[in-house]
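All protein chains but one are shown in place.
What follows is subunit A.
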């Protein structure tokens, strides 16, 4: 873990602080040398070139930047890139199968017309997959409650809830 700084190695304060960080994203390793202030979202978009996760608010309020860390959904805008070292980061780009097949949740979003402009969609889909995996998609009310961290300015909510209900019904049998 090249980028990990322990207390004993802590550097005195400098005018600009940069850091080596190694991130594991969708199974691939990326060695980055970045400003310490960089969010995981900016590291993904600006340094690794994975622009699927979107920046809506940059303050944890909209869910457009939702990614998985060790399989759990988080907002990448309020995660420091340095914090994510040593964990498995999963983004929308990692969902597609090797044969190019869409993830069932991606297909369900298409089938249920669960988007209009598409800006919130990668965050919705990452959140939706986790929602089903957590077992929080057992009723429409539960889906609405546990998806409330993902806002959609186009108001595609009816389709989003239907897509999740559909995948949950097929997954939970």
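The definition used in the following text is that contacts are C-beta pairs under 8 Å (C-beta built on N, C-alpha and C of every residue); 3 or more make two chains touch, one makes a residue touch a chain; residues count from 1.
FYI, contacts and distances are computed from a predicted model.
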Protein name as given in UniProt for the chain not displayed, "Alpha-D-ribose 1-methylphosphonate 5-phosphate C-P lyase", "Xanthine dehydrogenase YagS FAD-binding subunit", "RecQ family ATP-dependent DNA helicase" or "Ferredoxin--NADP reductase": "Xanthine dehydrogenase YagS FAD-binding subunit"
Full-complex contact with the absent chain, from A:26, A:51, A:83 or A:116: A:83
Touch residues of subunit A, complete complex, unshown partner: 4-7, 10-11, 13-17, 19, 35-37, 39, 58-60, 63, 66, 72-75, 78-80, 82-83, 127, 130-131, 134, 136, 144-146, 148-150
